[in-house]
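One structure is given below, represented as structure tokens, and several questions about it will come after.
Omission of a single protein chain aside, the complex is shown with its protein chains in their original locations.
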Amino acid sequence: MSEPFEPKIVAFVCTYCTYAGADLAGTSRLKYPPNVRIVRLPCTGRISPMFILKAFQKGADGVLVSGCHPGDCHFDHGNYHARRRWTAFNALLQFTGVPEERVKFSWISAAEGIKFAELIESITEEIRTAGPFEQYHKLIAETGSAASV
Amino acid sequence: MSIQEQYRSRAKELLREGTVKMVIGYGAGTTPLRRRPIFITSPDDADRLVLDAACRTNLAGYLLREGLLADQKSVAVFLTPDGVRTINILAAESQLATEQVIVLGFQIDGENARQLEGTRVADFSGIIAERKKKRKEQPSHEVARKLEQMTSVERFSFWEGEFSRCIKCYACRAACPMCWCRRCVVDNNQPQWVNTSSHTLGNLEWNLVRAFHLAGRCVECGNCSEACPVNIPLHLLNRRMTEEVLTAFDYYPGADEHQEPVLASFRKDDPETFIL
Partner (left out) sequence: MTKILYANDLTACFSLWRKEGMRVLGPVSKAKTSGFGEVQDAHELDLNLVLTARTLKELFFPRTEPMFSYSIGKQKIETGEFLPSENACIIFGARPCDAAGMAIDDELFNWDYRDEYWFRRRDRSVIITIACKESDDFCMCTSLGLAPDSAKGSDVLLRPLASGNGWRVEELTPKGGKALQPIASLLKEGSEAAAPTAEVPLLFDLEACTTWLADPENFESHFWKEISERCIGCGTCTYLCPTCHCFDIQDEGDTYEGIRRKNWDSCSFQLFTMHTSGHNPRATQSARWRQRIMHKFNYFSDKFSVNSCTGCGRCTRECPVDMGVRETLQAISTLQK
């Protein structure tokens, strides 16, 4: 019998809000799926779209990008800049056929341990249902094969 | 007097008076249908200039040639309104000073080149405002509309097919007046975020990075698609980005030389429908 599919999800989070929220989820003993690998960054403003591409390049099935709510940024406006960037990049990803469920953006504050746990739960479930990101995995596999002609 | 004659004599005058040290324009190409960029520095050579409907290349990027504007002297360039927008963006991004640019403005209407009044980029703000309005009303590209109808799997396959033939010559980057980075992010190898090889994955990554970096900066001049030796419809990506910044942020790149870059500015009430 084959094992059930366990998606690999990479979460890029800012250290001041979402990371603290994840920490709160942990210290509150909230249960959430272990499918997510958290990468902590100083601010969402530091999260380049290339990080998302890197995650997919390394075989991720889904990516979450999360930071402080608007108005709460430790650096005052890092997340406002990030938001504009995500708007453009999200549109680009959809236009090129990266399914909407594979890249998610959220605001999670240091107090929102419950929101963090629930969000991880729901996106893991969504990606589990969608299955592995096969179209991307195929491209990754092709890099290791000699040219056909 | 034909428009070509008018512009030749204007170029001659600018050079003779010493107002500009160079005129960047179009000359005859290898075949009767081809035009090539030419650089005129002497009034006697101004008669080599050609202006007609075959003059399609956006010449603005040549102004960033190393050292060209370093001596504070002025240069005149043949520019369409999109070319003028390019200059505005380059100025907003501190790559040149508009005082050094004399515009020889023209527009292609069907089979003819038409003269546009004005000498400085600021003189074209009315025309550009008009274009913004038109751009808002312009429907998406036919292929883009078809793509939007597809499932994401079909869309991905479409682009996989297009990108699979990319040979990573980076002609799109070289031809783009907006790609002025001294060192492109994909040429850095520590860290190397995206693959440099020209397999389909590397090609997809490159083209996404390129399109994203041009979001809100692309003036849709078409230099990239024109330069692409394997005819990837790069303009579809750029146009999609233009439409996104236009609808989400009411932003039209190159409106004037003081316009803040769209991804380096924000409004507290920017839309965020997709954020959980």
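In this document, chain identifiers A and B correspond to the written order of the chains, with residue numbering beginning at 1 in each.
Please note the rule applied: contacts are C-beta pairs under 8 Å (C-beta built on N, C-alpha and C of every residue); 3 or more make two chains touch, one makes a residue touch a chain.
Since this is a predicted model, take the numbers as computed values, not measurements.
Asker: Sort by label and list the shown chains the missing chain touches.
Answerer: A, B
Asker: Determine which one of B:14, B:38, B:60 or B:204 touches the chain that has been left out.
Answerer: B:38
Asker: Of B:19, B:151 or B:197, which sits in contact with the chain we cannot see?
Answerer: B:197
Asker: From the list B:3, B:108, B:185 or B:227, which touches the chain that is not on show?
Answerer: Among B:3, B:108, B:185 or B:227, only B:227 touches the chain that is not shown.
Asker: Specify the residue from the set B:175, B:219, B:262 or B:275 that touches the hidden chain.
Answerer: Hidden-chain contact among the options goes to B:175.
Asker: Just checking the interface: what residues of chain A touch the absent partner chain?
Answerer: 143-149
Asker: Touching the missing chain, which residues of chain B?
Answerer: 29-31, 34-39, 57, 61-62, 66, 161-162, 165, 167-171, 173-175, 187, 192, 195-199, 202, 223, 226-227, 229-231
The working rule: only the chains that are shown with their structure count from here on.
Asker: CA centre of chain A versus CA centre of chain B: separation in Å?
Answerer: Distance between chain centres: 33 Å.
Asker: Okay, in this complex, where on chain B does chain A touch?
Answerer: Residue positions touching the partner: 144, 147-148, 150, 152-160, 185, 193-195, 197, 199-202, 204-205, 208-209, 211-212, 215-216, 237, 240-241, 244-245, 248-249, 262-268, 270-272, 274-276.
Asker: Please give the residue numbers of chain A that touch chain B in the complex, ascending.
Answerer: Where chain A meets chain B, its residues are 48-51, 53-54, 57, 70-71, 77, 80-81, 83-100, 104-107, 119, 135-136, 139-140, 142-143.
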